[in-house]
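Have a look at the structure below, then the notes.
Only a portion of the chains appears, each positioned as in the full assembly.
Labels A and B are assigned to the chains in the order they are written; within every chain, residues are numbered from 1.
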Amino acid sequence: MKPYSSLKSILAEFFPLHRTLVSDDQDKTLEIIGSYMPDSSNYTIETYAPLKQVWTWKVPERYAVHEAYLEIEGGECIVDFKDNPLHIVSYSLPVDKVVSWNELEPHLYFNEKRPHTVPWVFKYYERDWGFCLPKTVFDRLPRDKKYRVVIKSEFITDPEQGFRVATALIHPEGGPNPEAGELLLQAHTCHPMQANDDGAGVVSTIELARRLAEKRAPAGSMSVRFWFGPETIGTIAWLAHNENLIPNLRGGIFMEMTGNKNKLAFHHTRQHTHLLDRITKYVLNGQGDHDERDFAAAPANDERVINGPGVNVPCISLNRWPYDEYHTTDDNLDIIYEDMLFGAADAAEEIIRIYSSNYVPKRTFRGPVFLSGHGLWVDWRDNWLLNRAIEKIMMRFEGEHSVFDIAEQVGLDYLTVRDYVEKFRAKGLVTPLPIPSEAQTA
Amino acid sequence: MKPYSSLKSILAEFFPLHRTLVSDDQDKTLEIIGSYMPDSSNYTIETYAPLKQVWTWKVPERYAVHEAYLEIEGGECIVDFKDNPLHIVSYSLPVDKVVSWNELEPHLYFNEKRPHTVPWVFKYYERDWGFCLPKTVFDRLPRDKKYRVVIKSEFITDPEQGFRVATALIHPEGGPNPEAGELLLQAHTCHPMQANDDGAGVVSTIELARRLAEKRAPAGSMSVRFWFGPETIGTIAWLAHNENLIPNLRGGIFMEMTGNKNKLAFHHTRQHTHLLDRITKYVLNGQGDHDERDFAAAPANDERVINGPGVNVPCISLNRWPYDEYHTTDDNLDIIYEDMLFGAADAAEEIIRIYSSNYVPKRTFRGPVFLSGHGLWVDWRDNWLLNRAIEKIMMRFEGEHSVFDIAEQVGLDYLTVRDYVEKFRAKGLVTPLPIPSEAQTA
């Protein structure tokens, strides 16, 4: 596990790479991430054969660009892939010909609102070829000239050079508790030469992994699984190859765009009022101003897969969207702030610490417990609020309410209530039931 | 199937008849209705033996009136059944005697609010005899004279001359889908010489049958069963003889008083928030001003049977009640408007077309569908609203929401959503589940 001076410094390492669905630079990025992940987290890269059917999708081919440029025939070079991978439409088909302005124009992309930037455009599935350039450059191109268009791209289907995603796993103290299941934490690696979307989410997630490895969740908690890869098809391909993991997943957090200067927002789970939603609100309410959006609101992402049909694991998204530089060359290291990256990690950490350690206490006793006889009395001089809440807590051990629910119902903070319930557990007066799975198996 | 120039012309054919629970004119009415029903609808008349136990009731006897009049002894004839069947209380016992004013008065009925009309009075079960006449006539009758009262009525129990109801059945394209079940449409034939109550409902229903036979519901939809007969005991006797049909019934619409000039009203089902209620509201909201009433609110009718104890099929009522001429000789062809008759048929048709073609799509896929790969992508330039709704629609194929529910939830119209869901169905990505039955079997 390599040390680091700042999260931004990790981001700087892989920021300029040509990271796309499947590419050599994407492989390098997964290697860089792995070098910073905790040694104990069993960081592993999986490879899937291109064109293999994964649910209703197909695994995409590796994309290699050997050379690509647009020039005025016999004259000025307009854009060159060497300068910036955004200059070509991602997954452009190969092309090498001379075309008129009228033939060229439908293949040129720019951003009206940010005329000085190169936009990011992708055509993964309805393939074509295209170049992206600043509006200012587009405007000054001569309409009466011929243009040479060259894209020497290759779609590689060799299974050894397949589609890649990486996972890691951090257990609670004392090792995994299979009954408790896992919480999934995801960030994306696939946007070429962009910083906030979603290199920022990646480095916030690395920070989280290191904190959770450093200070493990209490024994019996959920394990936390980390996932890095390309969006949508990445998660679909991974789940289709690992369907057995789905029933273990008790929740998910998708982290993206965590580095720009904006307040944090969370997207609800599809369930909307799930425990994970309530814990997220509780945590964010404690951390100041934030936004709250419906499930799969823009920017929708892999929560659509994790919390989608046939999977249905409650999944929130955390991000600092919107920001004006989105999907352009302005989404670079200049808009990334260390305190923003850490702030998102702070919020996610608290959500994870509560959600993963939460459980449903089920009583083994009948009648109100003889508190003083079991050392469970809390003197009102020591903790007035807890003293007032004892009866209400004790009435809620029916296996219907989690510790967090109980804390919410009696108006106390989670850790106070968890500590008190743990005393009942230590006396054998309650047994812990896991947070129920909402996952679908088909 | 006879042609017709107007719905009112059909109504005029059977309006003046002595239609009561069981009578020769009632038989004639069922024949007239049958002559206008679509040939393909298998119009059938069933006959039940009088006095047979049907659930907690008994099938009534056929009622024949050979002669009936009230006259001042040796003088003026006051009222004669020949002039209007309303002049005697329906199901009056036979009588033939001379009585004083004091003996006569308790047997005379008039309408205070409409003194020039003859009211309709019936004593089907607590039998007695009586005459109905205008208040203006009642007032001028001499109190010091004797009166001759003659009712030569007969109660016939011959099983061959039993109690009659008629049904017809229209299937969707391609024939019946037993899983989808049936929707029941009812109107009454039993109010003697009255037009709006409920000859109007009868002719609106004939119009509906012809439209549904002309343009069938899409394949796989519910069949639509039509029913004509006397109110309450008619439906009870029919169901008691056809209990096997009850589990197939998925909904009911009772049509009455559809011809007067008033806005349309609907009565909720007993379930109150059933799919049928929501579809009815959706349709009526689209057709302008209307009234909305609780289940079995006045004028309560056979929804009390269809949606009542031991049957429980969600049933709405559609009518243009209230109207001042109700249950008097003023309820005649003068108050019937063709556009009102058609307007009620329009509303019912739209409700039926949605309700009968609705189903619950259940996904066969996992993960968000690879839309472009399956030709399911909707370009936002073609249909912006549908494009925005794709994700939400695709998330609702869990077998919990019907197509109508989904349309309601995403704020699009039913047909747009049904067409789009049908594309998933054509690809094998969803299978249709029928609208669940709420019928009781005991």
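Annotations for the structure displayed:
The working rule: a residue touches a chain if its C-beta (ideal position, glycine included) is under 8 Å from a C-beta of that chain, and two chains touch if they have at least 3 such contacts.
Quick caveat, the model's predicted, so the values are computed rather than measured.
Sequence-identical chains make up the whole complex; the displayed set comprises 2, and the total in this structure is 3 copies.
The criterion applied here is as follows: only the chains that are shown with their structure count from here on.
In the complex of the two chains, the chain A residues touching chain B come out as 55-58, 125-126, 232, 236, 239-240, 270, 296, 300, 304-305, 308-311, 440, 442. Across the complex, chain A is touched by residues 363, 365-370, 372-374, 391-392, 394-395, 397-398, 429 of chain B.
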